[in-house]
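Worksheet: the structure to be examined is printed underneath.
One protein chain omitted, others in place.
Letters A, B and C name the chains as they come in the text, with residue numbers starting at 1 for each one.
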Amino acid sequence: MFKDIFRKTKYVTIQAAPIQKRSPSEDGQQKPLIIKKKELPDGLWVKCPKCGEVLFTKNLDENARVCTACEYHFRITARARLGLLVDENSFEEWDAEMLTQDPMEFPGYPDKLVVAQEKSGLLEGVLTGQAKIEGVPVVLAFNEGNFMMGSMGSVVGEKIVRAIERAIELRLPVVIFSTSGGARMQEGILSLYQMAKTSAALGRLAEHHLLYISVLTDPTFGGVTASYASLGDIQIAEPNALIGFTGPRVIKQTMKQELPKGAQTAEFNQEHGLIDLIVGRVQMRSALARLLRYHQEGAKYGASV
Amino acid sequence: MFKDIFRKTKYVTIQAAPIQKRSPSEDGQQKPLIIKKKELPDGLWVKCPKCGEVLFTKNLDENARVCTACEYHFRITARARLGLLVDENSFEEWDAEMLTQDPMEFPGYPDKLVVAQEKSGLLEGVLTGQAKIEGVPVVLAFNEGNFMMGSMGSVVGEKIVRAIERAIELRLPVVIFSTSGGARMQEGILSLYQMAKTSAALGRLAEHHLLYISVLTDPTFGGVTASYASLGDIQIAEPNALIGFTGPRVIKQTMKQELPKGAQTAEFNQEHGLIDLIVGRVQMRSALARLLRYHQEGAKYGASV
Amino acid sequence: MAHLFDFEKPIVEMIQKISDLQKFSEEKGIDLSQQIATLEKKVASLKTEIYGSLEPWQKVQIARHPERPNFYDYAPLLFEDFIELKGDRLFADDRSVAGGIALFHGTVVTVIAQVKGKGTKENIKRNFGMPHPEGYRKAVRLMDQAEKFGRPILTFIDTPGAACDLAAEERGQGEAIARCLQAMAGYHVPVISTVIGEGGSGGALALGVGNVILMLENSFYSVIAPESCASILWKDTTKAKEAAAALKFTAQDLLRLGVADEIVREPQGGAHNNLHQTAEELSQVIAKYLVRLREETPEALREKRYQKLRAIGVFEEAATINLEKGLD
Partner (left out) sequence: MAHLFDFEKPIVEMIQKISDLQKFSEEKGIDLSQQIATLEKKVASLKTEIYGSLEPWQKVQIARHPERPNFYDYAPLLFEDFIELKGDRLFADDRSVAGGIALFHGTVVTVIAQVKGKGTKENIKRNFGMPHPEGYRKAVRLMDQAEKFGRPILTFIDTPGAACDLAAEERGQGEAIARCLQAMAGYHVPVISTVIGEGGSGGALALGVGNVILMLENSFYSVIAPESCASILWKDTTKAKEAAAALKFTAQDLLRLGVADEIVREPQGGAHNNLHQTAEELSQVIAKYLVRLREETPEALREKRYQKLRAIGVFEEAATINLEKGLD
C-alpha cells in the first residue's frame, strides 16, 4: 500500500520562484532552484538500525517503512506520510509557493535553503492542505524532516497558522504531524515568535470547539515541542519516537547529566502523562479516522455517529 | 487587642432548639442543650508546646495567642478569629440556628453533638456571616475546631453553601478559615456529598468573577482539604499549620510510611506549590484587607484603588 | 467458586449433596430424580433467601471480591468502541484511572473509570485502584474535553479511596479531588456516575458528581472504610461488620437517602458470577438515563446537577424540619 500511494504523490511539480540569495558575497550568482525527484532507496535491501534485520526495500516500503521484524519506524518524508494517510486524490495543497527570505542576512542561510530544497523536494519545511481520511474532511500539516531538520522559520509558522485559520473558516479538525529540531536559528527572533503565533492560532481553533490532533514523530524537539506539537486535544506519538524540549546532547553538555535509557521516547513521554496514544504508522490512518469520526460535529450528544 | 475583641464577641446568645436525640436506646431522655460560656484560660500562665517558653496568658492573648518567643500559633476558636479580624460591630451572623439531625441514627452521635455544643459554645461546627475588614465588606466562614474536630456534616456544608450563594447575590468576596479533621463519619454519605456541594457552590462564585480566599489553619485534613479549603483563588496558611489530605497517623498505619520531618506543614505545602502566602495571625487582618481591597470591583483595570 | 464467603457455605453444601446423590443414582441405577428436584428447589430458595438478605458487611465482601469485574471487564461489553487516552499532561499517567472516548449505544461519550487490578502484580501497577493526584487531573482533562466537544460523561467508581501516601500529599491530593468535584459540577453535558464496586470516601466521590448516580446492587459508597470507622468508634478494626451496618452505605441505603437514583441488578451472588448479564443490565440502565438526559438543555443539565447536590443533607432550622427528597 505504502509504495503505491507514495508513487502517486511523489513527483510533485513545484512552480515557484527559487530562493533569492541575498548574501552580498554571492551577488549575482543566483543558483536556480532544482527540485530533484527523490528516488526510492535504490538498494534492494536495507539493514534495520534497531534489530539488525536485513529487510527487502520492497517489503519495507509495503509496510510503511516499519521494520517487519521489530517495528522500528524508519523516518519518512512529509509526502510519504501524506500518501499513507489520505484518501486517493483528496489532497488539496495550500500555500505551496510560499518562500523564505533571509531577513537577518544570516551567514550561509541562502545556501542552506537551496540544499534543503534539493534534499527535500519541497520549497519549505512544512506541507499543508486539506484532505479526507476515510471520508472525513480534515486540515493537515506535515513537517519535513529533510528540510533543515524540520526547523520552524517564518514560512513554516505562517503556513501552519494559515492552515489553522482556514480550518476555522471551514469548521474542520486539524491534524499536524511534527518532526523538528526546533526554531530556525537563521531567522532569529522572527523564528522564535512563530511558536507564539502557531500556539495563538490553535487557541482560536479551540475556542471554536474544533478538534486538534498532534502527531509526534521522530524526532520532535525545541520550539516545536514548546508550541503546536504539545497543544493537541489528543496527543499521538509514533512508537519509539524521540520527543522532548532539550535534546539529549545539549542536556549532557550543559547539565553534565546523562539521560537514563529510554528517556524522551514516546513511551517515556506517555508514562509522564504527555501522550494519549502511541500508534504505529501502519495503524495511524484508521486510528485517526476513528478519532476524527467521533469528533465530527454531528457526533455531539443527541446525535449518533 | 485580641482580648478586648474576644470579649466583645464571646458571649453569644443562641436561641434554638436543642439537638433531638433520636437514638432509640436513649428514648425520652432528652438532655437540654447547654451553651457554656467558654472561659479564657484561667491560669495566669501557659507553657509554649513548641519552644517551652512560659508565657503569661495576658500577653499571649494580646498577641492573638501567638507565642511571643517563637511565633507558635496556639489553636483558637472560630469566634476568637472573628474577633481578631473584623471591624467592630460589623459582623452579621447567618444561619446560626441551623441544627444537625441524626439521619443515619448513628451510634452515639446525639451524645457527641451535645458534648461538642458544650465544648464549643456553638450549635454546629461552622460560623458564617457578613462583616467588614478594614471597611471592605466580605462574606466569612470559620470552622470551629472544638466542634467534633471541625468535621463537615450536613449543617456545615449547608451553611457554607448558603454563605457562598449569598455572596453571589451581594456580589461580595468570600473568605473561609478552615480547621477540620474532614467529613463527619456520623452522617455517612450525606456528609461526603457536602464536599461536592461546597465545591460546586464555589464554582458558581468563580463564574461570577468573585474572589475566594481560603485560609488554612491548624489542622486541615480530609474532606475539607479535598473541597473548599483547596479551591481558593488565593491560598493562605498560618505558619506551621498542618495541612493535608490523609493524616500522618493513617499514612503511617496503612502505608507503613513514616513522613519526613516537616511534612504537611504550611511551609511544606507552599514548597509543593499549594499555598500562595503564609501569614501570621497577627498580620492576617491587614493582609486580608489588602487582598480584598485589590479585588474590589472598582479595582478592575481602568480604575484606581 | 474459587473465593467462597462464609454465608455461601449452606448453598455450596447442598449443591455438593445433590452432586453426591446424582453420582449415587448413576452408580447404583436408582432413580432419585424426585429427591434431586426437591433439593434443587431448596437450593434455589436458599439462594434467594441468602442473597436476598445480604447484610452490609456481606455486600462489602462481594464488592471487594477479587474476581469482581472491573472497568476493563465491562468496557468491551458496554461499548462498541473504546479508545483509551492517557495522561494528565503534567506529571504522569495514573493507571488506577482509565479514561477515553467510547461509542455507547451509538453515541460518542467520554468515559472515566477507577480500576483495581486483578492479582498482586496488576494491583501494584494500579495502586490497588487508589488514584494519585495525576489520576484526578487526567479525569478533569478528559472531562473538560467532553465539555468542549459536547460529549456525555460516564464515570465508573471503584476504589478503596484516594492514594494516601507521601507522594499524594506532595502533589496536592486534596486540591486534585476538589478540582475534580468543582469541574464536574460545572459541565453542560450529561454526567452519569455509577458505583460498580467499592465507593471509598473522597477518592470515590471525586468521580461521583453526576446528574444521575447509579449503584450496582452489591456495591457500596461510604464516607469512610468500615474498618477505619470501627477503629475510630470502638478502637477495634474487627468490628467492621458493626460499622458497616452503622454507616448505611449500601446501594439500598443510598437509594433511600435520595443520593442514588437507581440500583443496577446483579446476578445472584454477585457480578462475578455472570459478567455478561451484569454488563447487559448496566448498559440498559445507563442507556435509559442517557436518553432522558439528552432531552435536557445544556443549562438545565448543569442547573439540575447543582440542585441535586444542593439538596443532599439533612438538618433542621429552628422548629422547621428540612426533609430532603428520598428521605422518609
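As a working rule, a residue touches a chain if its C-beta (ideal position, glycine included) is under 8 Å from a C-beta of that chain, and two chains touch if they have at least 3 such contacts.
Quick caveat, the model's predicted, so the values are computed rather than measured.
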* **Touch with the omitted chain, as defined above, among C:Asp73, C:Asp94, C:Glu175 or C:Glu242** => C:Glu175
* To do: Out of A:Arg65, A:Arg81 or A:His272, point to the residue that touches the absent chain in the complete complex.
  => A:His272
* Structure fact -> Full-complex touch with the removed chain, picking from A:Ala69, A:Leu170 or A:Met255, is A:Met255
* Structure fact -> Absent-chain interface residues of chain B come out as 206, 209, 211, 233-235, 270-277, 287, 290-291, 294-295, 299-305
* Extract the touching residues of chain C with respect to the undisplayed chain. => 89-91, 133, 137, 171-172, 175
* **Touching residues on chain A - with respect to the absent chain** => 16-17, 95, 97-101, 103-104, 106-108, 154-155, 157-158, 161, 182-185, 187-197, 199-200, 202-204, 207, 222-223, 225-231, 244-246, 250-251, 254-255, 257, 259-260, 263-264, 272-274
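We adopt the following convention: only the chains that are shown with their structure count from here on.
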* Asked: How is the touch graph of the chains shaped: line, ring, star, complete or other?
  -> line
* Asked: Any idea which chain sits dead centre by C-alpha averages?
  -> C
* To do: Please work out the Cα centroid separation of chain B and chain C, and write it as a whole number of Å.
  => 33
* Report, in whole Å, the distance between the mean C-alpha point of chain A and the mean C-alpha point of chain B. => 55
* Structure fact -> Rounded to the nearest Å, the gap separating the Cα centres of chain A and chain C is 44
* Scan chain B for residues touching two or more other chains and write them down. => none
* **Contacts with two or more other chains, residues of chain C listed in rising order** => none
